[in-house]
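Let me give you the structure first, and then I'll get to my questions.
The other protein chains are all here in position, but one chain of the complex has been omitted.
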Amino acid sequence: MAKKFMYINRKAPYGTIYALESLEVVLIGAAFDQDVSLAFIGDGVYQLTKGQDTKAIGQKNFSPVYSALGDYEVTKIYIEKESLEERGLTLDDLQHLVWEDEDEDYAEKDSIRLVSRAELADVLDEQDVLLSF
Amino acid sequence: MSLLHTVNKSPFESNTLDACLNLAKSGSTVLLIEDGVYAATSGNAVADKIKNTSGINFCVLGPDAQARGIEGKLAEGIKVVDYEGFVDLVAEHDAVQAWL
Partner (left out) sequence: MKFALQINEGPYQHQAADSAIQFTKAALAKGHEIFRVFFYHDGVNNATRLAIPPQDDRNITQEWVKLQKEHNLDLVVCIAAAQRRGLIDEDEMNRQGKDANNISEGFRISGLGQLIEAGIEADRLIVFGA
């Protein structure tokens, strides 16, 4: 039986390598047919902002990879509402992440689930494996 | 289901404890380890936060508190465990969330 795996992302990108190397685990982990979800909490929400341009800092911009997660069947992306609000952000500031539902003639569906702390606490509580980086 | 949360940073240096308490449900356990143990001293600025969080079982890793010279200053109501107690907590809960 598939286990519920949740990747907890609480770090902003580029300042440290955690966000990038966490994404690398998600991509590899997608091959294992588990019940995968991602949570973006605190500064983790900065990983998903639009308009990242890393040319001048000499690092690779890995933000486009998030939009490919749907192709890896990673379709449950939880964003903590309060974390966005604290940072003066709204969903419009983040990439629009979607997946195609093959059971519904490849209808495009939103991957992002904006949830309150209370809701996210319930989701966390259901997990079998929590990976934090 | 209930989770074991570990917090390893001082609450005076980082908001990790807050991030944990924001998502820790009633019935879960928060284990303070490494620099996280500083949250467990009595009379500090976060003592009320811990005292007023109902339904959560707070533990502190004794060896880390001892190493930092605060074993005698721990607030009431926080259970002290050793590494074997840490292992027991992991086994007793359904999953572990490390707030790094």
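Going in written order, the chains are labelled A and B, and every chain counts its residues from 1.
The rule is short, and it goes like this: a residue touches a chain if its C-beta (ideal position, glycine included) is under 8 Å from a C-beta of that chain, and two chains touch if they have at least 3 such contacts.
For clarity, every value in this text was computed on a predicted model and none was experimentally measured.
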item	value
Residues in chain A touching the chain absent from view	3, 5, 17-18, 21, 24-25, 28-29, 31-32, 34, 128-133
Residues of chain B (touch criterion as defined above) contacting the omitted chain	6, 8, 33-35, 63, 82-84, 86-88, 90-91, 95-96, 98, 100
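In this section, only the chains that are shown with their structure count from here on.
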item	value
Parts of chain A lying in touch with chain B, wherever the complex brings them together	8, 10, 41-42, 82, 117, 120-122, 124-130, 132-133
In the complex with chain A, residue positions of chain B that touch it	1-3, 15, 19, 22-25, 28, 94-100
